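Chains shown are a subset, placed as in the full complex.
Chain naming follows the written order as A, B, C and D, and within any one chain the residues start at number 1.
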Amino acid sequence: MQWESPAAFFAMGGYALYVWGSFGMAAVAMIVEPLLVGRRRRDILRRLRRERLAEELDEKP
Amino acid sequence: MLTAHDLACVRGDRTLFSGIEFSLAPGEWLHVQGENGAGKTSLLRILASLSPPAAGEIRWHGRSIRELGADYRAQLIFLGHHGAVKEEFSPLENLLFAAHLDEVPLCRQEAQAALAAFGLRGREDLPVRFLSAGQKRRALLARLAVRRACLWILDEPFTALDVKAVAMLSALIERHLAQGGIVVLTSHQSMPLPKGKALSL
Amino acid sequence: MNALLSVIRRDLLLALRRKGDALTVLFFFVIVTSLFPLGIGPEANLLRKIAPGILWVAALLATMLGLGRLFAPDHADGTLEQMALSPSPFGLLVMGKIIAHWLTTGMPLVALAPFLGLLFDLPADALFLLTLTLLIGTPLLSLIGAIGAALTLGLRGGGVLLSLLVLPLYVPALIFGAGAVEAQIVGLDASGHLSLLAALLALAVFFAPWAATVALRIALE
Amino acid sequence: MSNRLINWFKYASPQSFYPLAGRMIPWFWGLAAIAFAVGLYIGFFVAPTDFQQGEGYRIIFIHVPASWMSMFIYCVMAFWAGLGLALNTRLSSMMAQALAPTGALMAFLSLWTGAFWGKPMWGTWWVWDARLTSELILFFLYLGFIALTSAIDEPRRADKAGAILALVGVFNVPIIYFSVQWWNTLHQGASVSLTRAPSMAMTMLLGMLVMAFAFWMYSIAVALMRVRAIILEREAHTDWVKQLPEVQGAR
């Protein structure tokens, strides 16, 4: 193991901004993207359910 | 009270018409007739104060419409060959915006009702681009039902409309006339309307 | 006043509806800016020197491209006719359209400019000044452009005629805008340029909407 | 049309693919999670400090996978789009559209991490280097594809138009890459050329490969999720969608 302390790990030998800026953006992007896709799916499912309910109401007089 | 005195219109080096005289009292309507190219559209645009006549004058309640300016424009509605509907917007949005422009308060429910009356139920939220030729015209005409204007100037309002829509529009015009409105329109078809004045170009 | 706000709201909504339309003006800005290094070559020193000029010219061209959409769609579908016939003062409605145009075109450009400046390795204070000049300059471009857009309305090939009319009028904005940044980069005082730019903007705010309104009325005849 | 082809069409129908994709997604997420954990561990705790670049080089563990994926995904996307155009299969066009945003994201990450690497190493966020420039243009090509397909409301038309653009683009990507490279070498101005560590340590290479695998699995998982959403949107009016348990189920 090459890091003396957690602080040294986070300091990244003086490159903290750059290393964590890169990894941070990657992490944010790769978490947000699946969430957005999930929301898209939920939206369409909600619409489909609503339409189905509306159809059922139509059929029943 | 709309009166025209000695109106003339020149396009290129062709005099389309000259010496046009008529006067319309509240509750009267004028059917502008003529062959293709006789100058009907040109006359209507002149009446709407969109283009100036080559000669003559138009008076609204006795005063020249050039002097009246915005006061005259506030009292008329002009629907021409063009849609004046945004293809991106739904009929509902188009109508609401038109109401804003006309400074008429109009809530969603009222607008929706007006559109439904014009047979656009279920299409209120579809962009106008997807509508059929007749549906586009209907979305445009819905404005007649909403805006309170005294003078209606309609250029071939019945084109592209099916039988049902023609009957509806005629009824709307009749009601407007009964309430003391004035209508000027052109049409090549015969119309189910009470007898009005006719002007042949 | 109500009508003004309603026009602005409508145009913003329209921009939203035409998905990514405002966004694509931005992309145009980005792409034009990045074409120049491709044409000129990658020397960093050279690029830094010409960066303010390039960014300003790109902003100018991007605004200009957006001008085509300022009145033309409303003219084509008859909305403009209806606006002219509306009881609200026509000039106010026109002003609303210009403001909406800036909000959807100019403002995003201003927001993006510092990042593009980074591509040319501009120092921080030059970046700040560049953004400031664009903030004053882009409304000016929209206002002047509106006159041109109104004058060329409904003419065939209007798009290119428009640029012909408008570009010469844009020249002072370009000179003072890019000039301010360059002056600062070489260590001169930029405030003279800036105040001239601001004076131009003040002038345009008064006259441009009026001129555009008159031109529109003529186009509608 | 032969029987075999028709059979193939049947299996490539959205209806049979939708549940299949649903079953595959957890596996890919699992693989991605494991690979990320291993890759990050190697990257941060096993790989030694670089004697030239210090700790800054660790950006390589996301930069290179993102760069590779951005190029790879474009090719895959063009493949599916072309297939959709040629055989008129709905599913492959949907695949293409599901891949585009992920590809654009990868291109963006490549640019972002590259810039964050360039600042400490070269002293500037950006140089007009061949690799960098062509990556930027690739990003624009993705955006063009997304903008075009979302500007067309009729899905069938969007598919076909997108396919043409993707195919034109895939021919152009190598042309762009080589043209930019040539352009740069001729000038050889003040620009800094990419300094590569001469012989990459084994552990670094290993970490990079594991991370690349993780990115790959991630991309597949997200693309499958997105394609399922697209299928639902496009097939909303069909009976089989209406019969789905997630539509029928709890209100």
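Here is the rule we go by: contacts are C-beta pairs under 8 Å (C-beta built on N, C-alpha and C of every residue); 3 or more make two chains touch, one makes a residue touch a chain.
Treat the numbers as computed from the prediction; the structure is a model and nothing was measured.
Only one copy of each distinct protein chain is displayed, but the complete assembly has the stoichiometry A x1, B x2, C x2, D x1.
Throughout what follows, only the chains that are shown with their structure count from here on.
In terms of their C-alpha centroids, the spacing between chain C and chain D amounts to 35 Å. Centre-to-centre, using mean CA coordinates, chain B is 55 Å away from chain D. In chain B, the residues touching two or more other chains are 127.
Shared contact sites, meaning residues of chain C that touch two or more other chains, are absent.
Of all the residues in chain C, the ones that touch chain D in their complex are 19-20, 23-24, 27, 31, 34, 37-38, 41-47, 118-119, 121.
Of all residues in chain B, those touching chain C in their complex are 48-52, 70, 73-74, 76-78, 80, 82-89, 93, 97-98, 100-103, 127. On the chain D side of its complex with chain C, the touching residues are 124-129, 133, 136, 140, 143, 147, 150-151, 180, 183-184, 187, 189-191.
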